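Got a structure for you, questions after.
Excerpt of the complex: some chains, original placement.
Letters A and B mark the chains in the order given here, with residues in each chain numbered from 1 onward.
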């Protein structure tokens, strides 16, 4: 009965990509630990780039510098 | 000083229902563990059905199959 929370920046992940994350993580937990997919939850949070910081700066700022 | 995080799919919970969850959980922690309601926090996250997976599929897909 695992619970997985994936946080990514909100930068256009498609419904298909999110579905791939859900099935991929669920499959991984089954393979590695034998966990039942029926009771595996995956929750994806998409976070605004203003609200995610790394190295003391927001991702919004980091994207400008690249 | 408990902190409770409730994650549900975003499928139309009303303000009244959310208020019931907040007061219900706060009351439960007071009854069971004697926790002071004044310092009990409840945070409700409503998650898009595309972003919640169970059994390797998104809730959006599961709702279509029902």
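Following the convention adopted for this analysis, contacts are C-beta pairs under 8 Å (C-beta built on N, C-alpha and C of every residue); 3 or more make two chains touch, one makes a residue touch a chain.
The model shown is predicted, which means the values in this text are computed figures rather than measured ones.
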item	value
Copy count for the complete homomeric assembly [2 present here]	6
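Here is the rule we use: only the chains that are shown with their structure count from here on.
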item	value
Centre-of-Cα separation between subunit B and subunit A, whole angstrom	20
Residues of subunit A that touch subunit B when the two form their complex	15, 18-19, 21-23, 25-27, 37-46
Contact footprint of subunit A on subunit B as seen in their complex	7, 47, 50-58, 60-61
